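The complex appears here minus one protein chain, its other protein chains still in place.
Let's look at chain A:
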Amino acid sequence: MTGSRILSMGHYQPSRVVTNDDIAQLVETNDEWIRDRVGIVSRRIAGDETVADMAAAAADKALANSGLTATDIDLVVVATCTSIDRSPNVACRVAAKLGINAPGAFDLNTACSGFAYALGTVDHAIRAGASRNALVIGAEKLSDFTDWTDRSTCIIFADGAGAAVVTAAAEDEPVGIGPVVWGSVPERGDAVRIEGWRPYVAQEGQTVFRWATTALAPLALQACERAGVDPAELAAFVPHQANSRIIDGIAKRLNIPQAIIAKDIVESGNTSAASIPLALSKLVERREVPSGAPVLLFGFGGGLTYAGQVVRCP
């Protein structure tokens, strides 16, 4: 069975930088507290851009980096939980903006774990012969779902998009996207919520922190095992950028001292499903990880969903 691989990455962030001092004008908080608890120094907040605008901008860059053209793409999958526009879905809007002709096009919502779910789904589609070249996008506009008077959440969330072009691997190529390990904890799913009419993000911080720092490392190691990759060989670990201390907590349990630990949260905040492709795209752009080196992706979040896999760096 032919596998798939990530051919290229691209990302887009709004130009508006919002610092911790800016947030301190809105709610009772300060720069030191936010840096210490969450690890964020600044974040990008969208203006008029929609989720589809940001998704298309990221996808356009990924496509430009791939050497393929829009007409080569036959599947578009967008991971998002924050698109105000429900139909046409974001994937169709991206396809229209980029001039992609008649692709399979759907959105997928598993909140912050969305990109790894989408990547797994697209890998399966390619293995099944349902696609040859696909766009996998994580795009979020959390600022539309943020209560800007709630200091426990408004310091965290941000906007942005990241995209990957995924292609069928040749028979003799090493597997570029390892088997996905995915799941959820439905009975505690309400620890992160975006509910009701005119919803805002709400969460039980301690519950999420405890789950993330204790339950996820074994699952991430399972993804390595299923890919046949020794964790000690990992060139980078790109988890969902939820909280700097969660990232440190998981990384500590993985025992991967030589891997680069993505910390895009410092400059980008928590962008939910967009955070992994944003961080990975920047690592690739800065050439911090050699092409072909194994990288562990691991998403987690609302619903207490999680998904991760080892990929070969494009």
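Simple rule for what comes next: a contact is a pair of C-beta atoms (placed from the backbone, for glycine too) under 8 Å apart; a residue touches a chain by one contact, two chains touch by 3 or more; residues count from 1.
The rule is simple: contacts and distances are computed from a predicted model.
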item: Name of the absent chain as recorded in UniProt (options "Sarcosine oxidase subunit alpha", "Acyl carrier protein", "Chemotaxis protein CheW" or "Phosphonate C-P lyase system protein PhnK"); value: "Acyl carrier protein"
item: Residue, one of A:29, A:66, A:89 or A:213, that touches the chain absent here; value: A:213
item: Residue touching the undisplayed chain, where the options are A:35, A:245 or A:263; value: A:245
item: Chain A residues that touch the omitted chain in the full complex; value: 36-37, 204-207, 209-210, 213-214, 243, 245, 249
